[in-house]
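Note that this complex is displayed minus one protein chain, with the remaining chains in position.
Up next, chain A:
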Amino acid sequence: MWMQKKWFKLFVWYVTISFFFAFGAILISMFRFGPTEQEAMSFMMGMMKAMETSLMGLSMQVKEDANIQRLVYESVQFAFPLLAISIAGGVYVRCRRKV
């Protein structure tokens, strides 16, 4: 059984601890004082940097490109009928099942 292997137990502990850290971080951040001016500045600086060097900035550049915008628009035109067909297929399969 994989769950009994030590390396896998370590993985489970790692994932569990990460969730406890995430939940702890939320509680600490939510109920503490602040943010201080320095923290607000650091956050704003981080956001500004993200606008330039991350996917956030890249996506903004993409939106300024007319060709890509047209491609996205046409993809959306395809996406909605496909979504409708998928939902109809799902409902059909679910209704056909006897149990």
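Quick note on the criterion: a residue touches a chain if its C-beta (ideal position, glycine included) is under 8 Å from a C-beta of that chain, and two chains touch if they have at least 3 such contacts; residues count from 1.
FYI, contacts and distances are computed from a predicted model.
Colleague: Of the candidate names "FAD-binding protein", "Cytochrome b561 bacterial/Ni-hydrogenase domain-containing protein", "Sulfurtransferase" or "Histidine kinase", which one corresponds to the UniProt protein name of the undepicted chain?
Modeller: "Cytochrome b561 bacterial/Ni-hydrogenase domain-containing protein"
Colleague: Need a quick check: the contact residues on chain A for the chain that isn't drawn.
Modeller: Interface with the chain not displayed, on the chain A side: 2-6, 9, 11-13, 15-16, 18-23, 25-26, 29-30, 32, 34-35, 39-40, 42-47, 49-50, 52-56, 59-60, 63, 90, 93-94, 97, 99.
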